[in-house]
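The complex is shown incomplete by one protein chain, all other protein chains being positioned as in the whole.
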Amino acid sequence: LEPGDGGAAEGAGAFLRGEVAHIGHAELLTPRPKESLHFFREVMGLEEVASEGRSVFLRGFGDYERYCLKLTESDSSGLGHLALRASSAAALERRVEAIERSGRGVGWIDGDLGHGRAYRFTDPDGRLFEIYYETERYVPQEALRAAMLNQPQRRTGRGVGVRRLEHANFVSPDVRGCRQFLESTLGYRSFEIIELEDGREYGAWLSATVQGHEIIYVLESLPTRGRLHHLAFWVDTREEVLRAADLFQDSGVFIEAGPAKHTPIQSFYLYVYEPGGNRVEVTSGGYLVFDPDPEATTRWLEGRYKNSRAWGRGFPPSFDTYATPPYPGEGD
Amino acid sequence: LEPGDGGAAEGAGAFLRGEVAHIGHAELLTPRPKESLHFFREVMGLEEVASEGRSVFLRGFGDYERYCLKLTESDSSGLGHLALRASSAAALERRVEAIERSGRGVGWIDGDLGHGRAYRFTDPDGRLFEIYYETERYVPQEALRAAMLNQPQRRTGRGVGVRRLEHANFVSPDVRGCRQFLESTLGYRSFEIIELEDGREYGAWLSATVQGHEIIYVLESLPTRGRLHHLAFWVDTREEVLRAADLFQDSGVFIEAGPAKHTPIQSFYLYVYEPGGNRVEVTSGGYLVFDPDPEATTRWLEGRYKNSRAWGRGFPPSFDTYATPPYPGEGD
Amino acid sequence: LEPGDGGAAEGAGAFLRGEVAHIGHAELLTPRPKESLHFFREVMGLEEVASEGRSVFLRGFGDYERYCLKLTESDSSGLGHLALRASSAAALERRVEAIERSGRGVGWIDGDLGHGRAYRFTDPDGRLFEIYYETERYVPQEALRAAMLNQPQRRTGRGVGVRRLEHANFVSPDVRGCRQFLESTLGYRSFEIIELEDGREYGAWLSATVQGHEIIYVLESLPTRGRLHHLAFWVDTREEVLRAADLFQDSGVFIEAGPAKHTPIQSFYLYVYEPGGNRVEVTSGGYLVFDPDPEATTRWLEGRYKNSRAWGRGFPPSFDTYATPPYPGEGD
Partner (left out) sequence: LEPGDGGAAEGAGAFLRGEVAHIGHAELLTPRPKESLHFFREVMGLEEVASEGRSVFLRGFGDYERYCLKLTESDSSGLGHLALRASSAAALERRVEAIERSGRGVGWIDGDLGHGRAYRFTDPDGRLFEIYYETERYVPQEALRAAMLNQPQRRTGRGVGVRRLEHANFVSPDVRGCRQFLESTLGYRSFEIIELEDGREYGAWLSATVQGHEIIYVLESLPTRGRLHHLAFWVDTREEVLRAADLFQDSGVFIEAGPAKHTPIQSFYLYVYEPGGNRVEVTSGGYLVFDPDPEATTRWLEGRYKNSRAWGRGFPPSFDTYATPPYPGEGD
């Protein structure tokens, strides 16, 4: 029995589960590094833990690792890379082997601030991922020490005060291909899939745990690939999402949609654009999927989905087209 | 028909209502001015608007006047004075006349930062009050301007983020006497009264509007008079009270009681001690009393009250004895 | 000095305040009485207290009077009448005198279930109002008795569970005329007024207390008058509004807008259509106006209003046109 081979004895999905522990961090590119940093630190309430070259590293108060966001100055906006943490050193080896077999491997790097060696690969869109196991556990300075032992950091009460990076949402011309790649090589599981009338997939919500999503793919509407729809940061309550909306408005941050309830995953959302142009979500809630069976995947057909949207609400047109880096002519 | 005379034609209470608009601000004394200022500004999230002599003036984001808290360095803790705003210049004259008739008048002062001439008087405990009408409306600097025209100031997202001073709670050996003084001279109305088996009043919750309380008297348990039980600051939601509890704990602020629900008024509470020793409440909710009739007053007998406390919960012993300034030997 | 004459000595608004205590109840017309009753009782969670002829009387758990909603079978939807409670017998007489002077008086009726004699009048649109003072205080049956003495009724935990009727919103071709009528004859006060570029008023939010609104007028877009935009029922928290949205969706109730935040009054809203076609709001929050001065009125110009809407969100087109009874061709 060799886990990396697919675990024929009990079904590939079941066996692979648990190989990837969680998303570790995202690297976000910004052409306006100073303003973006102000947004993430002062408005979102993340803590700056280090800076290196053109990058600043920031953490939510609930991160056990050092950071969840690497903010990097760049010519344009969009995703730098998404880093996943494997569940063990052995799981890392198995995942790398599977990735290499898929032909999407890029190669090892020595690591980055806060984590050890990592293997680079791309999804079918060419989007850059990294997977690593060795990590540095966050040790707060005195001023950021929490009152309780089971919390890695105190709450500072500054701005929105997000706990952690919750998920990344990517736009792709090939949702099905990307979804199946993450399922077969990494053990991700799809909690919801929306299929269009023409048979293409419109969206897939994937998770490495019982929580509703970590990585989402939705259909790209423009002739491009590899773009970022948004990064989502977690707060513990819907009330904190509502509070965030007030703070964003008073801070002059553009609110695109929400606060409201998502249909897939049933989470509570609020979308804004950070100064670098990237869409950022503040999110909370959503159901957990304890069910280990394939039947747990909700498969929507387009019509049924559109007719039963949560609270009867859709999105503004920009939500379906805007992504980063912006398409020529978009977001001007 | 002369309002100040009591309005016999329709009952004194009904007629007097509306003479006092609301509590304007409280002056709080602190032997640790620097630490107290840090608490109110950084943890509670008030804005400093001015300082003068030994006093610093602070505001909640919802205050239409310049401030709601005057924090004054002093040898001990406790209340400096409580200032009430009359509903009109004429109402001010009528109230002063009624106070003078009661024999509790002290005299006029020229005013203070942010408001015009004020009349000083004391309640039966000798506690200092002021009543004024002329006031300065707050005009925010650019950095504190709200996105919406109907808000006097933006939310800064710093700390607890209280909206305004909501009520003051005083301990008194003569709850009934104090209550009746505020009712007869100022038109305050009691929404709830708790009476002990021995006929004394244990507590009275008084309001100048439909909102549950502005001034509360509860029975003093020690041989002293004139003490402050607490000042209460308002947040809009119970969730913000819960959030405040987390912030207080991580900030090393002592939490005495709550978050939980009060029986009288049914509001949600959280009690802490600010560094100067004064008890401070963060509060939200509670019912409104639209009913104009005397029957609207809830009159509890001690036994019934104790047997139906909200969520079956009482208070720690300190809640019944500690007040500021501390009684010799207390709070050491 | 005669209150009903306008109180020139201190300004009409200031003096009149307190003459009307609150809105007592609304009569809502429905062509589908059975389905509407099911909606209000099972989904909204009101209690049925009595039925008489073609009407059923329902109460929120926080009503000190017997009911807040009179649901009456009718050929069409819309408002039957809105009933206001005066603050005292004398205030009732004064208000009737002022109404008669305005020429909008209709005459006295003997009363209705739960309240004594009432004076009928119409607003400039011809909409029917009643004002009364004598009322019957609600005494719950054993099964509906609250655990605590200061609550008129227990919470049943059924459906949305609204506390009380909070406000009525009327559409009018003459917002300014209706507003000024309520101000001058009843002492209502406008907390917010929105004025269009052409000088007409688009909306006015009026209150008899410190709470943000009781009666609202917004501009009628169709060639008719006297229509109802909606009745709003109060819940204590925004979370209950969010919960209501889930219950409405699972109950098959059409959600038109929300949950979201209003710009005027800053309250939290959710709009649905009850089976009889009337729009119903579930609402919570909003600021209180303690400021007694005329400057407390927020005066929006159309442009400023549109550019600073709460959370950047507008309403669906139906919100600006649909009202009850429906205009020919509307709502089919």
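The letters A, B and C name the chains in turn, as written, and every chain counts its residues from 1.
Basically, contacts are C-beta pairs under 8 Å (C-beta built on N, C-alpha and C of every residue); 3 or more make two chains touch, one makes a residue touch a chain.
Note that the structure is predicted; figures quoted are calculated from it, not measured.
Asks: Of C:Arg158, C:Arg176 or C:Arg225, which sits in contact with the chain we cannot see?
Replies: Of these options, the touching residue for the absent chain is C:Arg158.
Asks: Among A:Arg59, A:His213 or A:Arg238, choose the residue that contacts the chain missing from this document, as touch is defined above.
Replies: A:Arg238
Asks: In the whole complex, what residues of chain C lie against the chain that is missing from view?
Replies: 43, 45, 146-148, 154-160, 237, 239-240, 243, 246-247, 249-252
Asks: Contact with the hidden chain only, please: which chain A residues?
Replies: Those residues of chain A that touch the unshown chain are 1-3, 9-11, 14, 17-18, 21-22, 62, 64, 85, 87-91, 137, 147-151, 192, 209-211, 236-239, 263-266, 285, 287-288, 290-292, 295-296, 298, 300, 304-305, 308, 310.
Asks: Over the whole complex, note the residues of chain B touching the chain we left out.
Replies: With respect to the unshown chain, the touching residues of chain B are 238-239, 242, 245-246, 249, 254-256, 258-261, 310-313.
Everything below uses one rule, namely that only the chains that are shown with their structure count from here on.
Asks: Could you tell me which shape the graph of touching chains takes: line, ring, star, complete or other?
Replies: Its topology is that of a complete graph.
Asks: Would you mind working out whether chain A and chain B touch using mostly the same residue numbers, over half shared, or mostly different ones?
Replies: same
Asks: Centre to centre, by mean C-alpha position, how many angstrom separate chain A and chain C?
Replies: From the centre of chain A to the centre of chain C is 45 Å.
Asks: Using Cα averages as centroids, what's the distance between chain A and chain B in whole Å?
Replies: 46
Asks: Can you list the chain A residues in contact with two or more other chains?
Replies: Where chain A meets two or more other chains at a single residue, that happens at 239, 246, 249.
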